[in-house]
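We show some of the complex, not the whole, and keep each chain where it was.
Naming follows writing order (A, B and C), and every chain is counted from residue 1.
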């Protein structure tokens, strides 16, 4: 089985974190490939940055998906996920959606630990659009500047752990999600140090993508995730255009 | 006052409908300019098409906004609206948001009349993300093929009126929204023929954009609509890049 | 265009604030008239006081609406608004509804700043009945006695501004609503001093009433805002009775 993980941002250091955690998490026989967006921003905190990441993810998916069994949008917030699910003939998931699926199987109330104050409003909107609003205990986030996005988890591990503990004690969290590709792998290294189960997006997405491939649930031919109806288009990059073609 | 209406799709015929209704709706002294997306699809029915329209709208906004007092994303579903509100220094609204604001002032339960079956799921998600889910009585849509997107309202006016009547009788609608730029002007021509108030997106967006300019409510410096924090970026078109610059 | 603003309370000093802000906000050519309730209380903080204001507003509307193009119920909480919308043949809005419509066009999460602790429960119920519960970030209120209802904004401007800042910092507000007719004009004088957009009810209601008149959306003949069905009645003041007559 071959999985494509698309980092919709330009940070190679984050792609390295994603790759390492994905490889540690994958079942035997699963091959992992991680691609980094050729254009965009370093990481996503806002709706506008997500718009950019979604477009970059769509281009990478359009160009590369044919070699893979499933695709993962490897940024928390899942930029472009719903859109790609319409046009890709293979399963696709994202870090938020996958982490929420794991958390849903481990407890009722979920807290998300994030890397910046600004990111919280956007995360909340994504979780609510996922239909998980009623299960969100809280979002808590670092409130200090990040010197390097690839080193967040090294520099702030204790602060992130403290946020998780407060989410359990004060917000009633049953499960912790460590959010964002820059935190890939931190759940693994905090194992046994937190009072409730803890999950991250990358390991969840890899495992759930494998499950979707195994379940062979079928592709939508009707409903809102069927391919878009054919209609005139113009001026699109060929990778995007290929996703609109119905063969 | 100068308003920029961005058609995030490639259909010049729809841009003409938008321009006509916008000019009829504007207050004296308001100048209207409508721009058509240089790339994309003919009209938006799905999440993927919306992703494309959002990126096109961002490029047009980045290139042209400096000459205007406010911007309108002139497609129902408001592709890119939340993102543009973060980066533009002037008010911005969209057809869905504006039509809902009008409808909110006219009654409690709102039905949306749309041009295709497929479009309904995406519209529902947009309305719910707007926070108007509890007020949505129904979405009803044409179920026949559209021969030409610019001629929908001419060819299907009676069918659209009949859908509105059923929404009142069977779904308890207090207000009707005729949805989609291709229906721009239809509310005006159906005046007096429907049993409840009826609004459309273009006239609502023009009027509400004027109101936002007049109210001078101020730009967000904090909160989730402040400009995105500065961070590294790469490879973006200059129109997009200009929206990330903080001057 | 002639707008009638009904102060459903007996405070002439508040009517003066309403009139000043309404005149500053109106488009050229709009005439403003403000009427003060002949009976009732000084300002509304509770459901019972709102019941009194609603009845007074209905009497004033019944007596005077024929000279106007639209009516505004000029108290936050909009006493009697839904009822008047059924019986008046012209558009009618209220300060809460109109402020929420403006705020909806400026951001997602809305905080309301109010003049007394007691008023908060009633405001919350009104906002929820409007369907805006999911968008309410918080209600924050002064906690000191008010020496004079007409002088609240002069005496407490700094405290009100501080409440707004806390709503942004602690509650995640994207937009601030300064609530209550006694604060009419304060949004204007705080322009540029708050970190997010700020709106008030009077300017919003005037502008949105103008929009409703311009849109000519039509009067409800069916649905829940059509005039009440004819039935026996008895003993009503003539101004009220005139609203039940179907001509």
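What we mean here is this: contacts are C-beta pairs under 8 Å (C-beta built on N, C-alpha and C of every residue); 3 or more make two chains touch, one makes a residue touch a chain.
Keep in mind that what you see is a predicted model, and the values were worked out from it rather than measured.
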Counting all identical protein chains, and not just the 3 shown, how many does the complete complex contain?
6
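Throughout what follows, only the chains that are shown with their structure count from here on.
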Fraction-based call for subunit B against subunit A, same above half, different below
same
As a test of whether you follow the contact definition, which chain pair has the most C-beta contact pairs?
B-C
Quick one: report the Å distance separating subunit A from subunit B, using the average Cα coordinate of each chain.
29
Averaging C-alpha coordinates per chain, one finds the centres of subunit A and subunit C separated by a number of Å equal to 44
Going through subunit C residue by residue, note those that touch at least 2 other chains and give them in order.
108-109, 172, 174
Residue positions on subunit C within touch of subunit B in the complex are 25, 27, 82, 85, 91, 93, 97-98, 100-102, 104-109, 130-135, 168-169, 172-175, 187, 191-192, 194-199, 203-204, 207-208, 211-212, 214-226
If you look only at subunit C, which of its residues touch subunit A in the complex?
108-109, 172, 174
Subunit A-touching residues of subunit B, taken from the complex the two chains share:
10, 38-43, 45-52, 54-55, 58, 80, 82-87, 116, 118, 121-122, 125, 128-129, 223-224, 228-229, 231-236, 240, 243-244
